[in-house]
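Here it is: the structure, laid out below.
With one protein chain withheld, the remaining protein chains of the complex are depicted in position.
Chains here go by letter, A, B, C, D and E, matching the order in which they are written, and residues are numbered from 1 within each.
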Amino acid sequence: MPLILIALLPFLGAFLPAVMIRGGRNAAALSAGSVTMAAFVGLMLHAPAVLRGEVITFRLDWMPVLGLNANFFLDGLGLLFAGLILGIGLLIILYARFYLDRADPMGAFYTYLLLFQGAMVGIVLSDNVLLMLVFWELTSLSSFLLIGYWKHLPEGRQGARMALVVTGMGGLALIGGMLILGQIAGSYDLTVILTQKAVIQAHPLYIPALLLILLGCFTKSAQFPFHFWLPHAMAAPTPVSAYLHSATMVKAGLFLMARLWPVMAGTDAWFMIVATTGLITMVLGALIALFKDDLKALLAFSTISHLGLVTMLLGFGTEIAAVVAIFHIINHATFKAALFMTAGIIDHEAGTRDIKRLGGLRRAMPITFVIGTLAALSMAGVPFLNGFLSKEMMLEEVTKTTWAGSPVTLSIVVTVAALLSAAYSFRFVVHVFFGPERHDYPHHPHDPGPGLWLSPAFLVVLVVAIGILPAAITGGIVASAGQAVIGAAELPYYSLKIWHGFTMALLMSVVAVVGGAALLALHGWIAPLWQRAPRPEAKVIFDAVMGACVAGARRVTTGLTNGSMTRYGAVFALTALIAGLAAWLSGTSAPPVRDMRAITPVDAIGWILLVVATLAALRLHHNRLVALVLVSIVGLVVAVTFVVYSAPDLALTQALVEVVTVLLLLLALDFLPRETPREDPMPVHLRDGAIAVTVGIAAALLTYAIQVSDFAFESISAYHLENSKTLGGGYNVVNVILVDFRAFDTYGEIIVLGIAALVIYAMTESILQSRAGRRLVDRPVKLDAAAELHPLMMVVATRVMMPIMLMVGIYIFLRGHNAPGGGFIAGLVISIAFLMQYMASGFEWAAARQRVPYHGLIGAGIIIATLTGVGSWLVERPFMTTNFGYFNLPFIEEFELATAALFDLGVLLCVFGAVMLALESFARLAHRRGERASPNAMDVDPSRDIVPDLAPNLAKET
Amino acid sequence: MIAMALTFAIGCFALGLALNLWRLLSSPTLGDRILALDTMAINMIALVVLLGIATGLEAFFEVSLVIAMVGFVSTIAYARFYLRGNIIE
Amino acid sequence: MNHWMILPLVVPPVVAAIIMLAARHLLSLARILSVGTVVLMVALSAGLFWFAADGTVSVYRMSNWPVPFGIVLVLDRLSALMLLLTMILSLAIVLYAIGSDWDAKGKHFHALLMFQIMGIAGAFLTGDIFNLFVFFEVLLIASYGMMVHGGGERRLRAGVQYVTYNLLGSTLFLFALGTIYAVTGTLNMADLAQKVALMAPEDSALIRVAAVLLLLVFAVKASIVPLHFWLPATYAEAPAPVAALFAIMTKVGAYAILRVYVFIFGPDVAVMGGIVGQWLLPAALITLAIGMVGVLGARSLGHLAAYAAIGSMGTLLIAVALFTPAGTAAALYYMVHSTLAGAVLFLVADMIRQGRAGEDRLIPGPALAQNGLIATLFLVAAIGMAGLPPLSGFLGKLLVLDAARTVDGAAWVWGAVLVGSLVAVVGFARGGSVLFWNTTDAPSQGEPVSSLALTATFGLVGLLVMLTVFAGPATAFLDATAAQLFDRAGMVAATLPPEAILEAAP
Amino acid sequence: MINRILPHPGLTLLLTLVWQLLVNKITPGNILLGFGLGIVIPLLTSAWWPDRPRLRHPVKIAAYILLVIWDVIRANFIVAWLILFYRNTSLQSRFITVPIDLRTPEAITVLAGTITMTPGTVTSDLSSCGRSLLIHCLHAPDPDAVVAEIKQRYERRLKEIFE
Amino acid sequence: MPLYLEIAITALLVIAGVFGLVGSFGLLKLADPMARLHAPTKATTLGVGGVLLASMLHAWAAEGQVSFHELMVTLFLFATAPVTANYLAKLHVHRVIDRKTLPLTGTVTDWATLPEKVDTAASPAHEPALQALRD
Partner (left out) sequence: MEALYSSAIGILTAAGIYLVLRRRTFPVILGLTFLTYAVNLFLFASGRLVRNMPPLLDETTTPTDPLPQALVLTAIVISFGMTAVIVMLALGSWLSGKDDRIDQPADDGQPREGGQS
């Protein structure tokens, strides 16, 4: 089976349990088991070759650009770990089938488990470190899901998050480390990296890489000070604890240290960091484990301790220590998984796993008792069990190692740790299975069915078998894995056997076991002291830190983004100011080249009007209507400015847009408050004023800088001026640009207008249908309003003006190509003619006479403009290519027809429709409930009312 | 002679505009302000036509025509707004 | 000339016009027209993508004027990619909007969507800097309408701020364009590129001001700190499909930065002195930080998603700010990823809200009717946004980190990206565990999600998976895309006629 | 038939004239075009101008226009005089009521407009029945004379034209 | 350019300038809002009118072409100025002037601008009669 398939099988199979659960729990378990079995078999098919020393590889390019490829390789180390993962995985699947409750969603459980399994296999088979990172992070994620599996438990949710944070952090550090490593080695492939020892260790980035990688390993493998997440992960169902948090996932860190051992180990830094961390973790874990009353907590801390042990061994940097580490990994996996499952069985059957509430179970649960005791004794380091062997070899290495400048310190400390380890192991046996029988269990305890005990039993068989026949059973794999770890064909001398003679290690072992037993005897006396002793509680600290982070994040977020538009605007303005200024100062500018023009009286008066009106608008802006009047003045001045500086089209547009804008704002102001309250204190005004003034000065300076400089290259508009008449067919270059040279801008622009109208219409509809709309139609009539709605003079004047204005509109439209004007300006003129009609005669009256819907006009405008553009395809020209010609008819002077005019018609219709739809929508908001449309345009119409000349009312004479 | 007269007329209307602005800012009632605005529009029309005479450019005329045609619409709108609160009803 | 490339700018508005003319009151007809158009656009943009993939640069001269005097559209790998992404996203969004009945909550959803698509497509296709402004305005004004679709006080308030902020941005855009024109006398991007490259370094102040002001405009769109303030409320309050569509809107900003600051004001341009990269990188780093901090501190689903969007823009812009081909390729990959993932997140957020009877706050509530399914989607979205494996976000981040390792301040980039991921992970884990784990026993009051809406969302997820699985071909293509973007001479030669190409300094 | 195509001959004429003013160049083509538009536009806008009055006596209209022009010029001088040489306190401003006999809105509008444009008077309001105008006089020592002048000089002529 | 035309144009321009200025001056000088209404509506009509006439003459003199489109501006101003004045006067009548100081309409109804007032003694009495007539 190709390696990639072994890694991917669990992923591919992960959906099976989720589907098969419909066929029952057995089906789900069976499907998960089959997948795992398939992968396991696939793996084992490679075993003989690997044990022979071959390396199986599989290469598939995934992201060659990055160097992230689906490259896998299988050597002894990989085989060992993959075997553990898949093998124990099978046992766990079996165990979990009987462990989980009927109410638990088993399908999801197996799905998560398989995802995890795949990720784990992926890590150990990856040849590419980036690929390994992918799997690495996946283990964190799937672990998160598994820890939080019992989602109703708050401890589960918190534990899951904690594990994710800690291991996630490590994973991210690992990414950094791996990227550096890859950069140093010039490849992300392990097989390449592992050959670069000298290069890597001599590189200045070695230490950063080492630190980052170790951070990843230590967090994953729960090394001090990152150990605290592991006990909280025990909120997960026990199969998870057994699988992830003892046998496999936590060993990923160890695996990686082992994997990179050939290139990373052997330096002082490596020894100092790794060995010391491992030592501290080993001691601390063992110490805490001794005083944990929760069986799973005890096992968790013992796991921490043993992980520390292996870390320390790897840290020693000697080849033999590395081989011992491998051996202990195997042994720990077997006895610890068995112990967790035992604890699970006890919890399952007795309803508690609190050691204080347990005791005397050896009779009620004999099978469990045997399994648990053997596994625990192995953990304690009792001979004929596998734990003894690797511990013995470890102690041997310890005695050879100088640490902290002394050859004995390490031995003493490690012996203490071993002693503590023996003590908690004995406690597991004694306080649970021995002692008086108790009858206060939540459930009546008895041995479970084989479904639950078969898996731990199998492991315990291994524990014993290895303990007795180590070389026969594990010799091959240890050698193979050891070779892989130390990266050398020749293994150092070691022997896997029970009896090594009377050595220092044996003495230490004896001290540990005997001392451990003694310590257990004193446990009842020491434990209260321990409980009373002040010590940092990791969860409290973690929660406090996380809480502070979240609170800090909230403060930062809501403190920055506090909803104040004033702030956002000010930051915007200042950013533009500062960035612009810095950009200016960062560059150099040539001396002014253009001469300044003299100031004429018109310039002067225009400037005065504009400035005074602007300043007055600032001063008086609280009165909104007055402010609007002042804005109108500015608009007029701007229009005149345009015409004075040779832009009649702009002047026309500005003047017309100004009128429509005023109408629009007045329509809105009807509903809005008339006054802006004076709510800001003086400092705020000063602050805003200061910002405004500086930005204003900057804008002025920029304008001035442009005025004194010249184009660096000839402007493209020279072409427009040159060809407007000959190729564009129009004298008005601005119009030719708008409908021809840059017609596409105009196309976009009418679409903007069309959208604006559409948006306004849609919003009007949604306001009218909302609560606000109901309030609106029921709002009271203004008491102080004048009585007359539609004065006679206005109505009549409008009736005369309207046809004339339409005439003007058409005139402006037709001549636009050659003189100021065009579709846009004409559209505005026509709109204003209609708006005047609305104002004069009333909305209902005027609208009732309007047959074409404005929506349709916008649509028609867009379609006409588009079709005009598309028409040029017919003559094999790009979109919007124009054509024009001059024609002669009898009696009529030569005239010009241009397709651009058709486009301009589309513009006209769209503008007209958009302006009308927008303003009509505003006007519709004003309609009150019960208001009936007047059948007449004018309120007072003497030709309609027949009122007699009644006597003048003299009563009111003044 | 015409040039001088033009300058004189431009000066008159420019001064007129300044006076309008003064009225607009100093006036207590909104009606006066609207009237001042309307007068400014008219003075600007005159000014633009004068510039047209001075330069001989047709373009100025178009602008004055349009301001004359629609300038009053905003005046009416302001007045209507102040009278009724709503300009289209 | 390749007439196909104009269709994305012609068909949607015409369909919108037809909807306005004929289907104003017929939602079902509008739906058919809308979906049909988007499907057509997907097919069309796929074709254009295929056409541009070999490196062909197609130039469409509007109204048949010679470049640089008229407006041109330019289809290269980058614009084809963005176009395809837009259309695919739009398809998912229109299906979701129909499936969730969002389009019935107000008027003219589909017409506005058509205009929105046109605006975005125009921004990606145009080769003219002022025309870019016009299309920015088209897409913005359509987005204003879509953002307030359905109404409601908070949404409208957020809408006012959104519009105000963008109007400030548009004002700045015009200031920048005015300055650019005043200095160079041209608006065509290719012409601009060759002319800016030829400008004398002694007269750099004005053009730098123009470039930097323009950068700020794009920074607003791309929500780069400190110009990001518009985003949180807008995204949090916008209707879900619209927020999801907005995932591409921030990318318009990123695209514009790439286009303008690689092609025109490139890092190697003498007159620029490399100032853009120097400023953009720190800003991008802070953006990432602000985004991820926001994810951690979010009290509501809407804000969680919105800040995740900001954070992802930070990551994206870090890669952009490297201004190297590798950085740009990384940015493009991450851009595709974060667009899809962001959209999924917003759609899932909507499903959650719907299932929680409108409750947006991250507080315990009844379990959703489709808890497992939606939780899975949320997980996918969170993985995507936080940049965790196995999805493309992780690959994107690796690409970014890899591209950054040779630049100054690589440590900052790595630190920000990695710590940012961690913070995001924590934030999402908190949010997800409240929403899906910490549920009360009360019966769910929300409504189940329709299958059409689910299909649309899973479709996007499927694309994310594809982007992951086919990361190799994708990155190869994006490498070529970046190379094309960095090949100024090649692009200029492909766009301008020989007689318009300047040889030496004037 | 003629009525349907040319419902408002006066307006058509006016619009044709307006077109000539706009294009500022009288040519056959322009006259034709102006006339065409003069026909089309009233057709399009007729809904907004119901009950259009029929004007007779073109001579009288012309005479009225000349009269008004003359009065406007006069008004300008009078008002200028009042503005420049009267103290504000010595101006006798007042409102007066002018009862009117005109019934056609168009006629009333022309009357009101004339009053506004001519010496020292501004039409300020209309009574709710449309039977009297409220006129403000800038300086009217003798209000009755003003009323009489308005009725004699303008209203009488307008009645002939409109009714 | 013939001298008489030059003189005419000059005179028109001077007159226009003077009247334009007087109008604006009046607007500033006159004391009460209603009085102010007279100044611009009249004086400026001649101001602008003079300018337009000067423009027409000038075009004729300078280019030998008769220009009458200036009449359009005049037309618009004459058509709109009374309406503007009317509106502003209504505004003053409604908002500024004490309605007790207004003269009576001489009919049963009040001025159109003024909201219905209860103390219009005649109104209630006449209402049925009015109603009957309307029907």
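Here is the rule we use: contacts are C-beta pairs under 8 Å (C-beta built on N, C-alpha and C of every residue); 3 or more make two chains touch, one makes a residue touch a chain.
Keep in mind it's a predicted model, so treat the numbers as computed, not measured.
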Among C:T37, C:Q161, C:T287 or C:N371, choose the residue that contacts the chain missing from this document, as touch is defined above. C:Q161
Which of C:W65, C:F130 or C:F323 contacts the chain that the document leaves out: C:F130
Identify the residue among A:H152, A:K356, A:H444 or A:R771 that touches the chain left out of the display. A:R771
Residue of A:E319, A:E749 or A:D904 touching the missing chain in the full complex: A:E749
Could you list which residues of chain A touch the chain missing from the display? 557-558, 561-566, 569-570, 573, 594, 596-600, 603-604, 607, 610-611, 614-615, 617-618, 621, 624, 627-628, 631, 634-635, 638, 641-642, 644-650, 653-654, 657, 660-661, 664-665, 668-669, 671-673, 676-677, 679-680, 688-689, 691-693, 695-704, 706-708, 710, 715-717, 720-721, 724-725, 731-734, 737-738, 741-742, 745-746, 749-750, 752-753, 755-757, 759-760, 763-764, 766-767, 770-773, 775-776, 818-820, 824, 911, 914, 918, 921-922, 925
What does the interface between chain C and the hidden chain look like in terms of residue numbers? 102, 105, 130, 134, 137, 141, 144-145, 148, 150-154, 156-161, 163-164, 167-168, 170-171, 174-175, 177-179, 181-182, 187, 232-233, 236, 239, 298-300, 302-303, 353-354, 357-361, 363
Which parts of chain B are in contact with the chain that was left out? 55, 57-59
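Please note the rule applied: only the chains that are shown with their structure count from here on.
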Chain-touch separation of chain A and chain D, in steps, is 1
If you average the C-alpha positions per chain, which one ends up nearest the average over all of them? C
If chain centres are mean C-alpha positions, then the most distant from chain C is chain D
Which one of the chains is farthest from chain B, going by Cα centres? A
As a quick test, compute the distance in whole Å between the mean CA positions of chain A and chain E. 67
If you look at chain A, which of its residues touch at least two other chains? 785-788, 791, 793-794, 797, 804, 808, 939-940, 945, 947, 949
Multi-chain contacts only, two chains or more: what residues does chain D have there? 18, 22-23, 109, 112-113, 123, 126-129, 131
Considering every pair of chains, which are in touch? A-B, A-C, A-D, A-E, B-E, D-E
Chain B-facing residues of chain A, complex: 601-602, 604-605, 608-609, 612-613, 616, 625-626, 628-630, 632-633, 636, 639-640, 643-644, 646, 648, 651-652, 655-656, 658-659, 662-663, 666-667, 669-670, 782, 785-786, 789, 794, 805, 808, 812, 819-821, 825, 829, 832, 835-836, 838-839, 842-843, 919, 922-923, 926
So, in the complex, the side of chain E touching chain D is made of residues 18-19, 22, 25-26, 29-32, 34-35, 37-39, 41-43, 45-46, 67-69, 71-72, 75, 78-79, 81-83, 85-86, 89-90, 92-93, 101-113
Of all residues in chain E, those that touch chain B in their complex: 6-7, 9-11, 13-14, 16-18, 20-21, 23-25, 27-28, 33, 36-37, 40, 44, 47-48, 51-52, 54-55, 58, 62-63, 69-70, 72-73, 76-77, 80-81, 83-84, 87-88, 90-92, 94-96, 113
